[in-house]
Structure formats: structure tokens, C-alpha cells
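Only a part of the assembly is drawn; its chains keep their places, and the rest are absent.
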Amino acid sequence: MPFPDLTQPELGVYISNVEMPEDFDAFWQTTIAQARELWGDVRIVPEPTTLKVIEVFDVTFPGFGGHPIKGWLILPKERKGRLPLVMQSIGYGGGRSLPHEQLHWAASGFAYFRMDTRGQGSVWSVGATADPEGSFSSSPGFLTRGVLNKNDYNYRRVFTDGVRAIDALVALDFIDPERIALCGDSQGGAISIAAGALDPRVKAIMPDVPFLCDFRRSVAVASRGPYLEIVRFLSQHRDKSQPLFETLRYFDCVNFARQSRANALFSVALMDEICPPSGVYGAYNAYAGPKSIVEYEFNNHEGGQSFQERRQMAWLSDLFAVTS
Amino acid sequence: MPFPDLTQPELGVYISNVEMPEDFDAFWQTTIAQARELWGDVRIVPEPTTLKVIEVFDVTFPGFGGHPIKGWLILPKERKGRLPLVMQSIGYGGGRSLPHEQLHWAASGFAYFRMDTRGQGSVWSVGATADPEGSFSSSPGFLTRGVLNKNDYNYRRVFTDGVRAIDALVALDFIDPERIALCGDSQGGAISIAAGALDPRVKAIMPDVPFLCDFRRSVAVASRGPYLEIVRFLSQHRDKSQPLFETLRYFDCVNFARQSRANALFSVALMDEICPPSGVYGAYNAYAGPKSIVEYEFNNHEGGQSFQERRQMAWLSDLFAVTS
Amino acid sequence: MPFPDLTQPELGVYISNVEMPEDFDAFWQTTIAQARELWGDVRIVPEPTTLKVIEVFDVTFPGFGGHPIKGWLILPKERKGRLPLVMQSIGYGGGRSLPHEQLHWAASGFAYFRMDTRGQGSVWSVGATADPEGSFSSSPGFLTRGVLNKNDYNYRRVFTDGVRAIDALVALDFIDPERIALCGDSQGGAISIAAGALDPRVKAIMPDVPFLCDFRRSVAVASRGPYLEIVRFLSQHRDKSQPLFETLRYFDCVNFARQSRANALFSVALMDEICPPSGVYGAYNAYAGPKSIVEYEFNNHEGGQSFQERRQMAWLSDLFAVTS
């Protein structure tokens, strides 16, 4: 029996007590700097489709450790001037899938990049990116892979890949480096928050029902989904609770939120059993940039879906001055 | 415990024993003719979106009984000559949703029409069409609505709406009446088969994991999903089994398939617990037009998803000679 | 994860904050008045059975809109003078079933009327009444049928049928119009409360684990059952929460309870996952007539069953002075 979550109005004023490690910035600066030293080629290959007004490219860029990371870059065929960029990260277990599935950003005049999460992409949509780094013995699943050492933890690589994707894309002459936005739901929302905090070039983030927020609380409240991988892990490794949560402080979106400056449009689902609303509010209430949040009162983890996408398209078109 | 379904190679040669009512054609000709007498206005209203290369219209046309039926008409903004039409019907419980969700047909140069199913659209995606022989769109229970009398049965209205949608769309000057295709999965696949058999203007159908096929067998084999509404209904109305199955003969896709002439690209999922593969093969093996089928061996009712869409786009672009 | 419900002693003092619409009375007076204008014949047909000391009649009376509503009227064969009447309404999804199932009221010297709920009666016991504003009796989905407009809402028709049943029965010369009682569990309990409040001829109500009480709270606390149809509906129709709850104020038993005058014997189950105890207490604590309540501490939604029936027979025999 998980513990019942907060409701409004408690949620609105909930302040997470996630501890900020003293060397949080140093850890991440070093991580990003080391990754940038392992530069490699960015490969951009046209992908054949039946689409006529939209173009697709299969992109491979060097992520953490220089490892090859894949994504689809989807553009309007006719374009004048540099395009604003929306980069989407994917929810837990999914991959970039096939390119024709998500055309609304490109059709609205954006360059849209749909990035694989390394090692994932076999549960609900296909990915094409291996994770060439190994792990301590783990509960099947990515959430505990390498979790006993902050340098080995899976999300050190994943979050770094997000920054490296931006490095790769801003180098393209049809991308406008002044108008970069990140989006994603669940794990993808967490990557948006983290990469948005780590990279000052990001001007807007749109995290939906984000994962990896306020670990201690979310682990106690979630009643299903991947937070429970931590419960399973610690139910066996009964003596590893302290080092595990010490690692997680470096990857908690509450801490990233405290250092963020980009414009943010969050969404949260008040019946979310997978990413509990108090975890999301723990990050949102700590968020240091300009922000707003949309509540879906009767939704579980699916959240706002295309209702929220419609709102994002309007919000970002306005923020980035994309007019018809 | 449902009974185990057939596997290959039995599936490939399975012949359904669904009985064809003598007045099957008469019943449907009368139905369609009566519906056409209740003509009304077709309303086509531009829908504001952020999309730039694609245009959306909110269409309302008179369906069975002249009742207003809604759909999204989604077109490439730049177009020369008449466009081939792809009309999609929706799976059980869903609605036309928001228009930006499905852009791949319009982006590939087709006029794409995403039609509401009357009375549905509250379970997994929103609809906007009431069933005025019933009530505003509501949670499920459609499979037994009116089932004791073929004239009252829910799918008499639904299938007729499919034909009336074509009536409405071929009247538009940018639609090519010689290149009309229908698609849909599950209930949407059944509507494709039925409307494709009832309307000779349809040149191609692409039903995925179709529902409403070989009722007697599917009801015995399905282990979850809406076929079980019939089990529940008959478990109470213990004396109504005979009239119920008599009605269903008029709506069984096996019977429609026997009279079909359009080109068909089916798909089937061999682990489908909701629409058992033998039901799908019962219709496919009876299908009288040119046909092929794609098997997804390890999929449940989700079937091929975007893998199958990609195949459909290639197949139909070729059949309808849509070139880049 | 639904939110945990209240326990005693909080339940005993819980005051629901359901809002009373200003035109609540006007709405219902108009509704009843309009229904009464559509008078029609009451048909009372003897039903053949093997029963010897009890008689059964198949009754059809004009309900809301003059639509035909069915019920079983079950009487002791030997009777002197006018009989007190107990009218029972049925739980969600059920129908009046076969007449020999419930003989205890007639065997105790009462006229007993077991009324169908329109459109229901295919889930756990059979009904024979269509909802002609909808379709023939079908599987569930009634809680959201027409819910966006108070004039179309399913329960406007259902509650009115309850009053019209009394109209039909008091016209019979063997019924005592001074001794009318209503009972029912779950949805049947809600109909008892509503019709008891709308019709001053009702002298006693016996609602068990009543449904349709304190919607906002019950929807948040129920962990299974039909209240969740509202959650599912609003999880898709994300922009319809405000009009939906506005409609429901006209149908909330808390509001009917505030205006009731009949003697009431409630029952509640403290482990009820379908009709949470705080919803029941929300109505009970607001009830304006003389009242008592029986608590079943270890029961779920089945409540007191025959233990409560035994208590009801004693209570009502006493109140209506039915002696051996």
C-alpha cells in the first residue's frame, strides 16, 4: 500500500526537501566538459518516406562517451530563414519510433528532433540506440543501472546526451540557436528539465508529468511504474539505501529546477499513479525561471495528451514569434 | 476460459460458416436509400490551428436519419488537381480526437477524413457526435444496443454513416471520386469493410485487426474486449441468443467481405485477445476482391501500428499513383 | 490511487458542501408536471407462475415522456382492505428480474412493486424496459449519458419514472395511498431518496448504500464501480468538468435529502469501495426528515443484505401498523 498523495491546496505550496549536493554544479560541469572532448562526426542522412510537405533526416550524433545516439530530425520542406527547434525526449522504455508518427511541430513551422534514449526503445515504441556502458547488478530496468555510484548511473549518460544533442543541432545552418525548446513527457519531461538547466541555450521547456522528481517522496507514493524499481532494488539490497539516495540527489529534477532559467510550461495529472503529483509539484514549486502549470484533475499518467500538445503549440508559437 | 484460437497453417484455410441472410442486400439497399432521402446540409468550417503546411476543416454531414455526424478533413495547404481521399473510422469507444494527431496522410498528399463514430468518443479519445437514436457520446455498451432487432441495431446507423460520409465528400471539388480509400483499425476496420462493400465508389480498403467478424466464433474465443459484451448480455438474457445472432448476420463482416470488390490490404495480429485472428481470417478468406494480408506474429490487439501505416502509405501511394 | 475515505467519528459529523442550485425546485416541478401531461394507459396483466399464496402482475405504466416502464406487482393472494405499498428500485445495471425472486414483502402482507430502471437490466439481472430517449436495455454507461445538459441527463428520466410509478399505483383500489414506502440499494437507494423528496405521498424510505450522493467527493474516493465512469469521461473530455458538475447538482441526493420529510431508515457499509461511506453520510447528515442509520462495519458494497431486509420488515411493519 503506497501512501496517499497530497491534494490541492497542499500541492500548490509543497516544498520538497531534496538536498542539494555541494558539488552538484561541479559534477555536471565536469561531466559535460568531458563529454564534449569526445567529439565525433554528426551524421545526417535523408530518410525516404511518402511525405511530400515534410522532410525527414536520420541523425546520429556523439553523446556521452562519444557513443552514437540516434534521432529523427523532421522539417517543413519549404523553409525560409532559420527554424526554431523543438527537441523531444521519450518516456521510459520507448524509442524515437517511426518518423511519420509526430508531424505536428514540423507542420507548424518548427524543426523537430525526436531523440532516442540510449538503451531503451523496446517496450512501447522502437529505438535504435544501444547503451554501450555496463552496470552493477541491477533490477531489470534502467532506473537502478549503476545507481550505487553517481559516475556510473544511467542518467548521467542520458542527461548528457541531451546537452550533446543541442551541440549537434545548433551547428546546422537552418537551426536558429536563439530559439531552442525542449519537451517530453514522463522520462522525457525529466530530460527536458535536466538538459534545460544544464544548457543556457535552451529558452523554453515543456515537461509533461515529469519523472525523476523528488525521489524519496515519489518512491513512497507511486503505486505502479518505474519508481517501484527502486523499491524492488532496495527490498533486496537492504543495506544500500543510503548510497542509493546519495547518488540520486545528483539526478533529482528538484535540484535541476532550482537552477533553471528557461521559460517553462509544465503539466501534471492529479490522478497520476506513476509520477505522483507531489513529485511534479516538488520540482515545479522549486523551479527558478518563469513558469506556469496545467492541471489535469481526472487524468492518470497519460496526462493531457493532445490537449496539452495543442496548448504547447500555441504557447511556443507565441513565445518564439512563429506566425502564419 | 475462452477456447484457444487457431494458429497457422489452420488460419490460412479457415472458412467461416456465417450464414448469409437471403434479404441481406435488400436490407442494406433499403437502409442506404432511406438514409439518402434524409439529405441535409454539409457544413465545412475551417478549424484554427498553428499548422502551416496543412489545413483542417471541421465537417458536419447528415448521416443515418439525417443526424449530424462530425469529422476532421485534413488537407495539404498547397494542392493542384483533385486529391485522392483516405477516410479513417475509429476503434471502439474513441472519437475523431484533435486534428493535429494524425497528419501523415495529408502530409503525403492525400485528403484525409477522420470520422466520428456516433455516440462514441469518451473512452480513449474524444468524439463530438451524439447518437440521437441514443444519447450524447457515452461510455461503452454499443455492441448490444438495439441488437434484438436488425432495424434498431447500433451498427445499422454506424455503417450507413460511412456511406453517407462518402456522399458528402465526393461532392467537394478538390476530391477525386475515382480514388477513394477507407482505413481503420478494430471497429474502424469493420466500418471500412462494411462501407467498402456497400459503396462501389470505394477503390481500396485497409482494415487493421478488424472487429465485428465472424461473431459466433469471435465471441467464443475473445478473452477480453467488447466481444464479451455479448457474452455478458446473453448471460443475463438467457432466452435471447437466437434473435441476437439472427440480427448479427446482417452486420457480420464475413458477409460484407463476400460481396466486396475493392482492393484490400488487411492486417492481423496473431496474439490478438480482443479481435481473435480466426475472426479476421474468417473475413479475409471470404473476401471477394483482390487482397493481401500482413501478419504480426507477436502482437496483441495493437497490431502493426506505425509499421503498418508506413506500409499502407507506400501501398496506397502506388495504387493511386501519388508521386512525389 | 483514490483518496482514503473518512472513518468514524468524522463520518458522523461530515457536512457535504454540495451546492444547491437556485432553481432546483423549479427544475423538478417543471419536469414532473410535464411528465404528468403525457399520461397514458397503465396496463396490469396477470403473470402465470406456480405460486399459490402469492399473485404476480406484469405492470406497464407511462414514465417520463410517456415512455412505457415495466415492473412486477406482487401481492398476497388473500387480502382484506387496502395494502401498504413497498416500491423497490434496482441497483446499477440490473432489472426487475423474474418475479419469484423477491417474495418477502408480499409474504409479509405488503403490496410490493419491483420497478425496472429504463435502459438497464443486462448486467446482473434482466430488465424489460428500453430507454426510448436511448436504446433497448444495454450494458452500462448510464452515468454520463446526457450529462452535459440537465434536461438530457439520464437520471432526469429515471427519477421522474419513480414519481410516475406512484401515480400509477395509487390509482389502484387495493393500494393504501397513506402507506407508501420506497426502498432500494445503491442506485435503487438513490431513486428512493430522490422520489421520496419529490413526492409528498411517500411516508417512508429505506435506502441502502445509496449511490449518486455527494458526487465530487464520491468520485474522488470510490476505487471501483460506476462513479469511475465520470473519471473516465473527464479524463477524455478534459474541458468538460465544469458543465458536468453543474448538471450533477440537480441530481445529487444530498440536495434531495435537504428537502425530504419522509421517515428514513438508511444503511451504510464502512468498507464500501463503490459508494464510499462519506458520500452516504453526506446525504444522511443532510437529511431533513426523521431518520436512523445502520452501519455495517466490515462490509463492502453488498452492505447488510438479508440482515438489513429483516430489519426493514420489522421497522416498516411497525411504522405502517401491519400486524399478524
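For reference, chains read A, B and C in written order, and residue numbers begin at 1 within each chain.
The rule we apply is simple: contacts are C-beta pairs under 8 Å (C-beta built on N, C-alpha and C of every residue); 3 or more make two chains touch, one makes a residue touch a chain.
Here the structure is a predicted model, which is why all the values come from computation and not from measurement.
Of the identical protein chains in this complex, 3 are displayed in place, while the full assembly in this structure file contains 6 copies of the same sequence.
Keep this in mind: only the chains that are shown with their structure count from here on.
Of all chains, the one whose Cα centroid sits at the greatest distance from that of chain C is A.
Bringing chain B onto chain C by least-squares fit of CA atoms involves turning it by 180°, to the nearest 5.
Counting the residue numbers used at the interface between chain A and chain C, under half appear in both copies, so the two copies meet with largely different residues.
Separating the CA-averaged centres of chain A and chain B is a span of 37 Å. Centroid to centroid, with C-alpha atoms defining each point, chain B and chain C lie 39 Å apart. Chain A and chain C have centres, each the mean of its CA atoms, that are 51 Å apart. Looking at chain C, no residue sits in touch with two or more other chains.
For chain A in complex with chain B, the touching residues are 49-54, 76-78, 97-98, 100-101, 103-104, 107-109, 306-307, 309-310, 313-314, 317, 322, 324.
Residues of chain B touching chain C in their complex: 121-126, 133-136, 138-149, 152, 154, 229, 232-233, 236-237. Those residues of chain C that touch chain A in the shared complex are 1, 3-4, 230-231, 234-235, 238-239, 241.
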